[in-house]
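And now, chain A:
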Amino acid sequence: MDALLLLTPVGAASLAAAVYLLLGWRRITAHVASAASAIILADAIALAVHVTRRGPIDVASGWLHADALSAFMLLGIGTIALIATAASPAYLASHDGERDGSRRRYAVLVCLFLAAMATAVLAGNLGLAWIAIEATTIVTAFLVGHTGSRTALEAAWKYTVICSTGIALALLGLVMLYDAARHANLTETDALNYTLLTAHAHDLDTGVLRMAVAFLLLGFGAKAGLAPLHSWLPDAHSQAPAPVSALMSGVLLPVALSQILRVTAIANPALGTGYARTLLTVMGLGTLLLAAIALIRQRDYKRMLAYSSMEHMGLIAIGAAIGTPLALAAILLHIAGHGLAKAVAFTSAGHILATEHTTSIDRVKALARRQPVLAGIFAAALLALLGFPPFSLFASELALARAGFAAHLGLVIAAALILLLIAFAALAHHGGRMLLADADHDAPAPSPALSTRAYTPLITAVVVLAALGITVYPISSLLNAAAGVGH
Partner candidate 1 sequence: MNADAEWLDVACGAFLLAAVGVVWRRDAAASSRLLAVQGAALAAIAVVLGADRHHPELYAVAAGVGLLRAVVLPGILRRAVTASTEDRETRPLMNVGASLLATAGLVLLAYVAATPMVRLENTPAARALPVGLAVVLIGMLVLVTRRKALSQVTGFLLLDNGITAIAFLAAAGVPLLVEFGVSFDLLLAVLVLRVLTTRLRASFGSADLDDLRELHD
Partner candidate 2 sequence: MNELDITARTMTVSVVQVLVVLLGSPLLVGLMRFVRARMEGRVGAGVLQPWRDTVKLLRKHRLDPEGTGPAFRTAPVLGVAVGAVAAGAIPLMATGTAFGTGADMIAVIGLLALASAALALAGLDTATAFGGMGASREMTIAALAEPTILMAVFALSARVGSTNLPAIVAAGAAGASRLASPASLLAAVALAVVVLAECGRLPVDNPATHLELTMVHEAMVLEYSGPDLALVELGAAMRLTVLLGLWSSLFVPFGIATGTGLGVLLLGLLVFAAKTAVLGCVLAAGEVFMAKLRLFRVPELLAGSFLLGVLAVAASFFLD
């Protein structure tokens, strides 16, 4: 039963991939990916219930492991995947010129992507998690380059090289961690099992562990879009198909970040909270700074959304640096909220691109008047990302600030707030230009008009996002338990 819970997500996604590989993208297979996502989501719910009631599950001598954090992340994967895969048919339909092979490849890779991410969050062994995360890079490389344009290829190259390099650094850290663990008398299989590592953290050699943690944070940070190896993010997110951007921004970054949480859980007892806190603070504030200044003169709305992802990841990194239970609960809620909001934002940006035929902020004008529903959804996502209530990002940012001041990191929070203000101003400026600015000529009616059915998942997501900001009552025990894992 336990094994089934842990294997179902990976299995469902892999099976879907196999279906697409064999049958290709057809009318009857169009919703297989959505079905797989739904299965992942259902499994995540079951897992969440199981984990909060009976505690963590270990399978295959610790290679697979599910605790509240895993369940929470899997819940996120399932939800965002459902939104993204539901948007895929519309995306593929709007690119009529594509060949069947290209569609098949898209579908297969998306499913493999999901499988890899599910593996990453369900792995009990850091080595396995690493393999899964590197696998996401490989799988998404072709998704980023999916359109085959020069810029898409360029983005794919940068994405693959930078992420592989970054993740290699994480491997280096992992090797060092393994070294330290082996010398703390852990067996070969146990030496990368994070549950056992956390338990034996005090036995690890501090000198080696310091280096290991630094490389792990740097490496997983690269995949999470944190400075200094962040530069792939705006390129990849802006070039990838909209549903893939949604998945990358909404799930992939947090999955990488959850590994950072695992690492800090090992580092903090052994090295004291100060060490990881300093590293994460520097990375988080650096990311925020880079995102904020890059947003100021942004011209491309997909890049704008990508930098906004960086901004939020920076904030989450700062939350991880604070590390108190309130901060961890806050970043988990933030991950959930950001994932939903970004999924909606990227998907609707995809619709905007499909109807306006441009990614330039300047050339999209008076959207609120010309496409009210789409503009409303996009605006709602943008407002959520700007941190307005009732969306949950407000609650999580507020809790983050409270946790920061309570942990005597007031200056860090103050700096982050100022950078957030700059990012806010920039986003509001660009968003306002797209939605409200006068159209300088009689802008043509958008082509092709989208069916309302395409909007349904997005509106649902916005409502969920708002509901999460009002109450998290159904998942509050999961949230608290997950926050306890990282502590």
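Going forward, contacts are C-beta pairs under 8 Å (C-beta built on N, C-alpha and C of every residue); 3 or more make two chains touch, one makes a residue touch a chain; residues count from 1.
A quick word on the picks: all candidates are chains of the complex that A comes from, given by their letters.
This one's a predicted model, so the numbers in the text were calculated from it and none came from an experiment.
Within the complex, chain A makes contact with only one of the listed candidates (1 or 2), namely 1.
Interface of chain A with candidate 1 (complex): residues 63, 125, 127-128, 130-131, 134-135, 137-138, 141-142, 145, 148-151, 153-158, 160-161, 164-165, 168, 171-172, 174-176, 178-180, 182-183, 188-189, 191-192, 205, 207-208, 210-211, 234-235, 238-239, 294, 297-298, 303.
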